[in-house]
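Every protein chain of the complex appears in place save one, which is left out.
Moving on to chain A:
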Amino acid sequence: MNEVWSVGPLLVRQSWVVLILIVLVGYFLSVQFFYDILKRKKEESEMFWNGFFAFFVTFQFSKLVLNPSVALSDPIAVLATPSGANEWMVAWVVMSVYLWWSTREDITQRLNLFTHITGAYLHIETMYYAFFPFTTISGSIRTSVVLMMMNTFILGLIYFQHRRNEQVQRVLGQVLVFYGGVKGVLSLFISVRMLDYSLPSWFYFMIFIAGLITLSSQTKNKEAS
């Protein structure tokens, strides 16, 4: 999918078009997945899309902040380069902080929102690997297939924990611990990716720690009540 269409002065990659379709279909699947599990209010939907917008803008423009010397002399050139792993991590942090801040008065809404975002991301990532496979290990199974199986297991976990009437906070904590822990450990031995970006293992371990905090907070709340 390396082909390019020239539209006037613009270059449109086929892979970009496929990526947009994957995001749309992945989002649609996640809405259907959570339809009976986690009802979403209109306000939450707005925050979800604001968070997505914050992620996209940060991912595209944080290059200017991360490369200040080149950005000052040639900002257009910097914007013309594709974003990489650093911009990806900054975008996740900015989106998380934004969602954290905007749900500061309603913890239930915060948990629902983060669960929706995590679920949507898992759907999109799984579909992405089906269309853009990669391999960093020897053997007959690709690395991307291993990650797809892991994502599917996590989605299954969300589904079955819901059927067992587990609290959203507990499920979210388990998902973050599993995703961050497994990818963190894998990244110490082989090159794994988050969508298309090879991230350092500390970033995955940060997700793991966020999951542990979520779980311990849930346990405390349970004991208090």
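Quick note on the criterion: a residue touches a chain if its C-beta (ideal position, glycine included) is under 8 Å from a C-beta of that chain, and two chains touch if they have at least 3 such contacts; residues count from 1.
As a working rule, contacts and distances are computed from a predicted model.
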Which of "ABC transporter permease subunit", "TlpA family protein disulfide reductase", "Protein-export membrane protein SecF" or "Flagellar hook-basal body complex protein FliE" matches, in UniProt, the chain that is not displayed: "TlpA family protein disulfide reductase"
Identified contact with the non-displayed chain, of A:V17, A:A130, A:L188 or A:I213: A:A130
Residue of A:D36, A:E105 or A:E223 in touch with the missing chain, whole complex considered: A:D36
Option touching the unshown chain, where A:V70, A:V185 or A:I209 are the choices: A:V70
Contact footprint on chain A, counting only the chain that is left out: 2, 4, 6, 11, 13, 29-30, 32-37, 70, 74, 76-85, 123, 126-127, 129-130, 133, 135, 140-142, 144-145, 148-149, 151-152, 155-156, 159, 162, 197-198
